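Showing subunit A:
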Amino acid sequence: MSYYFTILSPTDVPLFNIAFGTSKSGGDGIARFRFPDTAQYMNQFIIHSSLDIVEEAQWMNGNLYLKHVDTYPPASAYISAFLAPSGARFLLLHQPPQLPSTATGSGSSSLLGAGFSASALGGGSSSRASSSSIAANPTSPQTEEAVRQFMNEVYEVYVKTVMSPFYRQGMEIKSPVFRTRVTAAGRKWL
Partner candidate 1 sequence: MTVFSLIIINKAGGLIYQREFQPGLRKLSTNDYLVLAGTFHGVHAITRSITPKLPVAAATTTASTPTSSNVPSTPGTPTPITPASTHSFPNPGVPATGLESLETDKFRLTCFQTLTGTKFLLFTDPMMTSIDTVISKIYELYSDYVMKNPFYQLEMPVRCEAFDRHLMGWLRGRT
Partner candidate 2 sequence: MTQPRHSAMLSISNTNPIPIANDKQQPPSTQIQNLASTGLRVPSNRKTIYDRHLNRTRNAELSRAGFAFLFAEMVTYAQRRVTGIQDLERRLNEQGYPLGLRLLDLLYYRTMSSSTSSSLSSSSTSAAPPNRPLRILPLLHLIHGPLWRLLFNRPADALEHSVSPDTPNEYMITDNDPLVNTYISVPKEMSMLNCAAFVAGIIEGVCDGCGFEAKVTAHNQPTEMWPGRTVFLVRFGESVMEREKVLERAGVK
């Protein structure tokens, strides 16, 4: 399972983002997206395109954690959202590893459109398919619960950032301690 986590301000400015992989069942915590050469901007693109759905769900559901809100099938990317009360959005993109059966496809393409046909990439991710429940099923209750725990822990660190007198709303979060804490939360729960 590979993850891309981002915090967006109420005005959609990215405040923080991080990519990491699972540390459960022998994972080494390194992100291996299916399309490594396009992942960097495709992940951001997919996450931002889910904002419409987040903003719709925001007014129907009063919970802080909105659970799984959006799916982007071509990249089999699942988006979970958490809303901080003051309007910041925490979005987590999770991509389950390639199943061994479909890993036979080959060929990498830097073209966006070609990504649909070349849905598989002979990378290291296929061999690392784990059998843990979180990785296997992105919408299972266990996954939801794990993501909730992760979000709650990030929220605590975020509140600490916000309470700093040198932080104003909408500022990029640059603290290396913050990044360490988010990484630790990811290692703990995802």
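Convention: a contact is a pair of C-beta atoms (placed from the backbone, for glycine too) under 8 Å apart; a residue touches a chain by one contact, two chains touch by 3 or more; residues count from 1.
The candidates were selected such that all candidates are chains of the complex that A comes from, given by their letters.
These numbers were taken from a predicted model, which means no experiment stands behind them.
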item	value
In-complex contact partner of subunit A, selected from candidates 1 or 2	2
Residues of subunit A that touch candidate 2 when the two form their complex	10, 58-60, 62-64, 83-87, 152, 155-164, 168-169, 175-178, 180-181
